[in-house]
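Omission of a single protein chain aside, the complex is shown with its protein chains in their original locations.
Labels run A and B following the written order; every chain starts at residue 1.
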Amino acid sequence: MTEEALFRKLEAEEKNDEFIAVESQTFLQAAWKNFKSNKRALVGGIVLIVIVLLAIFGPMVAPYSYDEQNMALRNASPSADHWFGTDKMGRDIFVRILYGARISLLVGLVAAVVNLIIGTLYGGIAGYAGGKVDMVMMRIVDIIYSIPSMLYIVLIMLMFGASVGSIVLGISISCWIDMARIVRQEVKSLKEQEFTMAAFVLGASSKRILVKHLLLNAMGQIIVTVTLMVPQAIFTEAWLSFLGVGISAPQASWGTLAQDARSLIQVYPMQTVYPMLAICITIFAFNFVGEGLEKALDPKRKR
Amino acid sequence: MSLLEIRGLTTEFKTEQGIVKAIRGIDYTVDKGEVLGIVGESGSGKSVGMLSLMGLLASNGRVTDGTITFDGEDLTPSNLDTKKKKKQYEEKMRKIRGNDISMIFQDPMSYLNPIVTIEKQMTEGILYHTKCSKKEARQKAIELMKKVGIPAPESRLKQYPFEFSGGMRQRIIIAIALACNPKLIIADEPTTALDVTVQAQILDLLKDITKDTDAGVIIITHDLGVVASLCDRISIMYGGNIMEEGTSDEIFYEPKHPYTKGLLASIANSSADKREELKPIPGTPPDLLKLENECPFAARCSEAMEICTKYNPLVTEFSPTHRCKCWLHCRDRYKEVVKGDEADE
Partner (left out) sequence: MNNEAKTNVKPLLEVKNLTKYFPAKGGKEVHAVDGVSFTIEKGETLGIVGESGCGKSSMGRTILKVHEPTGGRIIFDGEDITDFNHRKMMPYRKRMQMIFQDPYASLNPRFTVGDIIEEPMIIHKMGTPKERKAIVQDLIETVGLKPDHIRRYPFEFSGGQRQRIGIARTLALKPEFIVCDEPISALDVSIQAQVINLLEKLQRERGFSYLFIAHDLEMVYHISHKIGVMYLGNMVEFGTSDDVYKRPLHPYTRALISAAPVADPKQAKEKKRIILQGEVPSPLDPPPGCPFSGRCPYATEKCKIKKPDTYEYDGRKVACYIYAPENVKQYSDAGKTPEEAVFLK
């Protein structure tokens, strides 16, 4: 290049003064990139997907049903036919665990939906309205929270009988409380941000402000909370079933499986270990995913 | 010999997106009793230079090049490759910080510990760096508080930071900075968080202090108004480079760099006889992540030339105190930078 060319004055169009260096990526793209780079979260996610697929399709292709007894083969050790062996009634433990996964995941799914709808809206409205409305709504929450959930569940069981439906209903009553509190807190702080005031000055309705500005921005927190609330619900179900308040035989949930095996724990300890492992792995997987999402969706993380 | 001499200091930060070169080979000298103003916008690297000097960089920051000499002692933090060297450096800096070099920060509340009395916070440094009794330290603290204009210092020593107003807290920070008779005082945006009338009080205090002491003072700010009244010399930073440096008169009345000129044209002055139209600098500050070896101001400069987008300019001296880094003034020496074959092409 000649000196003249080097010292040629640039035209305005040649300068990129409104330059934006950051690659354009949407919030979700950025979050996904971050999530992918988190090994633990990724493993958790894959494990969850495998569990879900197994729960849905496993029982369909299995050669046994969950209540098929084979009295000739009681308490069998693991084999090619029965991967985890059989229980004291000669039922295939692996198939029963898969069946239990269906119940656990159903409970988790219902808890997620309840959290997302009731918890989010309840907390959102309380946080946005503030003042007296907020106070009354939060006192109601306190009351629900202060009554042990065991009590409702036993009552519901008495009224509707011990079934999956009853236990799901029982868990639904109280599982959204934490979500409501978290969303309320989040909304309260977002409400103070100038973009909320901007929307108000522009004339946006309360509904628009709540949904488009407050809850949309709280979405990261909401998703993270859901992934942490779901294992809690799964755990509650297992625990209740283990105590004998939940699902009853011959239906299998992870809790009842552990309960059934408990009497034989000294002779066949593995029968207890399998359902416990299933609970453990599932809850760990959810927690890892939740942690990963928390990091990926953190709005404070600039860029 | 100068009190402080920084040569070719380069500091990098490792971020998720890559390496950010926050400062790119800057030179500073400060003499005893001299007040140097460092002016720059956010992201210009004006604070990073001083944090590098103090060894207070965040954990992802690293000095990669350059030398720092303070009062005849080598304080260069680069090449700390072994643990031993690192430890020695830390040891050395701990003795210097708060003693030979002290800092005044923008936000006094985050610097003062909210649950410790002012007395403890003021005497802590004195007790650490000098051999004196608690009583002497207390006496010294009272003297300092009087000096910075805090009324009734004896009773106020027992109070906690929240019991002081913003301006009073900044006075305490200044008193703490003065406690060990430092040789160098670095004030990072000392008045930015304050209101105009309180800012005037603190600027007055700083002016008195700089007059009284023979310590060197560095004032880091974005406000040209602050440096105009306070500083002997001013250094203008942009995109990690020192664009221009000179005495206040040279900077304000004979600016050479298009950025300095642009800055001066973009501020309003109510003392002027008539209201002049503001001439803003177009565009936005550069992203340091994407900045290569070009002049950082090229994309916004009204005088930008082809070469500015390729090579960082050389330093031109206009007077012993006045230097400027711009291709407009060093065209005759371009072959020092542009490789031979490229120049002939």
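Just so it is clear, a residue touches a chain if its C-beta (ideal position, glycine included) is under 8 Å from a C-beta of that chain, and two chains touch if they have at least 3 such contacts.
Computed from a predicted model, the values in this text were never measured in an experiment.
When you scan B:L203, B:I218, B:L291 or B:C324 for touch with the missing chain, the hit is B:L203.
Only one residue in the set B:D212, B:D249 or B:D332 touches the chain that does not appear here, and it is B:D249. Check B:S229, B:N293 or B:S319 against the missing chain and you find that the one touching it is B:S229.
Of the listed positions A:K88, A:R208 or A:K295, the one in contact with the omitted chain in the full complex is A:R208.
In the full complex, subunit A makes contact with the omitted chain through residues 18, 20, 22, 24, 26-27, 193-195, 197-205, 208, 212-213, 216-217, 219, 299, 302-303. If you put the missing chain back, the residues of subunit B touching it would be 41-42, 165-168, 195-201, 203-204, 222-226, 228-229, 248-249, 252, 262-271, 275, 277-282, 284-285.
In this section, only the chains that are shown with their structure count from here on.
Interface residues of subunit A, counted against subunit B in their complex, comprise 1-3, 5-10, 15-19, 21-22, 303. Residues of subunit B touching subunit A in their complex: 16-17, 282-284, 286-287, 289-290, 298-301, 303-310, 327, 331, 334, 338, 342-343, 345.
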